[in-house]
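Have a look at the structure below before the remarks.
The other protein chains are all here in position, but one chain of the complex has been omitted.
After this line comes subunit A, so read on.
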Amino acid sequence: MIRRPVSPSQSQGNNGAVPPTVLVVDDDPSLREALSSLFRSVGTRVELFGSAPELLNSRLPDGPSCLVLDIRLPEVSGLEFQTQLAKAGIHLPIIFMTGHGDIPMSVRAMKAGAVDFLTKPFRDQDILDAVAGALERDRQRRERERALSELQSLLRTLTPREREVMAFVATGLMNKQIAGEMQLSEITVKIHRGRLMKKMGARTLADLVKMAGALGIDAPGK
């Protein structure tokens, strides 16, 4: 009978990473407790906050996490909080809880990147599903970020020459054309190219082009 959200605890557990956590921000203590009970009943970690500043002042968990936020919060409203988080570079998926008649607010929230919004009172399965989706999304984002930062550290191992060659390769130029552009011999270009492929861990040209795209490398001089 127990329906669990995609059990990320297990998949993460395999990697030895921190289990996913739901962060609940609601000024109504009773509702906060109810949400906590619901998440705990399906084995998901929860942290509770009474207000937006309270959350900002505490250490956020390292593992995948998502925010469950009342759109109407005292002091800092849910929408303002969303903006503040974005400015602070915190990209947690947000699930908004709204009351009736909060449609304009919900629209704004969605446009600002909220993943979901639920009108109170909602079915438990709805919020569990929404949370599972959000956590998965955050996990993927973290995965992407980790991969990107790996690529960036690899990129730092290249010499300026090699980086330049990589940029030309990524735009699809032949070795001869690159040699012409850089006023080098074709053989020198070939050596640089072999070395940088190795350093970046790219097995094929397609791999390298994808990496250059992820790293945002453009052809020099453009």
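Keep this in mind: contacts are C-beta pairs under 8 Å (C-beta built on N, C-alpha and C of every residue); 3 or more make two chains touch, one makes a residue touch a chain; residues count from 1.
In this text, contacts and distances are computed from a predicted model.
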Can you tell which of "ABC transporter", "histidine kinase", "Small ribosomal subunit protein bS6" or "Monovalent cation/H+ antiporter subunit D family protein" UniProt lists for the chain that's not drawn?
"histidine kinase"
Among A:V18, A:V42 or A:M110, exactly one should touch the missing chain; which is it?
A:V42
Which of A:R45, A:R72 or A:K210 contacts the chain that the document leaves out
A:R72
Among A:S30, A:N57, A:S153 or A:Q183, choose the residue that contacts the chain missing from this document, as touch is defined above.
A:S30
Could you please point out the subunit A residues that touch the chain left off the display?
1-2, 28, 30-31, 33-35, 37-38, 40-42, 72-75, 77, 99-101, 120-124
